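Yeah, one chain of the complex is gone here, protein chain that is, but the others are all in their spots.
Coming up: chain A.
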Amino acid sequence: MANQETVLTVENLGVKFDDNEVLKGLNFFVQKGDVLAIVGPNGSGKSVLFRALLGLVPYSGKIQWAPRLKVSYVPQKFNIDKDMPLSVEEFLKFKEKKSERIINALKSVGITDEHHIEHHILNQRIGWLSGGQIQRVLIAWSILDNPDILLFDEPTAGIDVGGEETIYNLLKKLKDERGFTILLISHDLNIVYKYANNVICVNKEMVCYGEPHMVLDPVSLAKLYGGEAGFYKHEHGHDH
């Protein structure tokens, strides 16, 4: 542990909108190469936590990033519909002008055939792609400028179960190859067990924090989701 570099330290973090306390008393840290999952029910402040980490909302407490880190963020909400006249190439060029870098990023996210990239991806309307393909393009977008840290808010929202696995395997591959540190919000505890080395359970406050199979016990899950999610432990428990 000693040789690992801490990239983010959060101490006593709180966020208030008007008089409404959205987050309070969060304490955690992230080390280089970590995959930290943030879980919690809808409206528990997960997305707000990301926005606070990015400095987009006012907060109290301490958020300290290691110096000279490049953070890339993929939000959950995108207004891309089938109708939107915007090609994949135009979208990616908003971030990076060089075509070869764009092609490399698309190859990194598993769209490997250059002919396919040029003729069936880049010149397509982004809204015409399938959910999984759009997600790949968004991940390509996020790695275009060689970031150190990736923040993903529900990277598989709107993708079928098989597709979800593919996207997470891709993220894992990218992390292994390029040494990214990844923070991701997920609703799927299976994914958390499988891919994250640390997890924070957030429901306004921090309900649990640590390695997934250590801290996602019935007590904290009940506290997090209101008593009904205890069976998750049963499915994934290490007692059998």
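Quick notes
In this text, a contact is a pair of C-beta atoms (placed from the backbone, for glycine too) under 8 Å apart; a residue touches a chain by one contact, two chains touch by 3 or more; residues count from 1.
The working rule: contacts and distances are computed from a predicted model.
A chain of this complex does not appear here, and its UniProt-recorded name among "ECF RNA polymerase sigma factor SigW", "Acyl-CoA dehydrogenase family protein", "YdbS-like PH domain-containing protein" or "ABC-3 protein" is "ABC-3 protein".
Checked against the hidden chain, the listed residues A:Lys16, A:Lys32 or A:Arg125 yield one contact partner: A:Arg125.
Among A:Ile80, A:Ala157 or A:Val215, only A:Ile80 touches the chain that is left out of the view. Those residues of chain A that touch the chain absent from the view are 51, 54, 56, 73-80, 83-87, 89-91, 94, 123-125, 153.
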